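Every protein chain of the complex appears in place save one, which is left out.
Moving on, here comes chain A:
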Amino acid sequence: MNFLDEVKSWIIQIAYISILAIIFELLIPSSSMKKYVKVVIGLTIMIAIINPVLGFIKSGININNALEKEYNYNNVDISGMTKQAEMERNKLIVDEYKKRLNDQIKERILSMVNASDVEVESSIVDDLNDKSFGLVKEIKITIFNDKNESSNNSGNISIEVSKANEKTSEIDNIKNDLSKFYNVPLKNITIEER
């Protein structure tokens, strides 16, 4: 925009200068002096027209700088955008990884126990640049077995007690299994039953 404004002001200047030149030429006496005066007027007009161009040429480096600045600015913008996009992509990758991990754990637990639903919440090392990315830090499992309970309620209390024992052993089994499989310390696995 700045550049355009400069060119605009330069063109306006040239217009003014040409008007001035015509008026000066009208003022010149029509004699042998005429050509001398004309030469001087011509020189002045030349200076007036060249001066802005000269400023241009002298500040040529400045123009380049300005252009480079603009390009750099664009580059910075683009790199910022790519960075942002990369961050979003990484986040998506981590999310997807977590989701699949949770699904896997869920399937694993469901294959081991008879439950209606299992909710898995796991926290992992989610920095993609980290060497230990994907390391499972903590697993929280909620097992819903309403179905079992409703069927149990209809049964005997003694059976329930034995079932409870069975369940603790099942939970221990699950814990051990997950701990082995995902290399998670036992204390970081919490299983809740509902």
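By our rule, a residue touches a chain if its C-beta (ideal position, glycine included) is under 8 Å from a C-beta of that chain, and two chains touch if they have at least 3 such contacts; residues count from 1.
Keep this in mind: contacts and distances are computed from a predicted model.
Visitor: Any idea which of "Stage III sporulation protein AD", "TRAP transporter small permease protein", "PqqA binding protein" or "Copper-translocating P-type ATPase" UniProt assigns to the chain that's been left out?
Guide: Cross-referencing UniProt, the chain left out corresponds to "Stage III sporulation protein AD".
Visitor: Please pick, from A:V37, A:V94 or A:L110, the residue that touches the omitted chain in the full complex.
Guide: Spelled out, the listed residue whose C-beta touches the missing chain is A:V37.
Visitor: Determine which one of A:M46, A:L92 or A:L186 touches the chain that has been left out.
Guide: A:M46
Visitor: List every residue of chain A that touches the chain not included in the displayed model.
Guide: The list for chain A reads 9, 12-13, 16-17, 19-20, 23-24, 27-29, 31-34, 36-37, 39-41, 43-44, 46-48, 50-54, 57-58.
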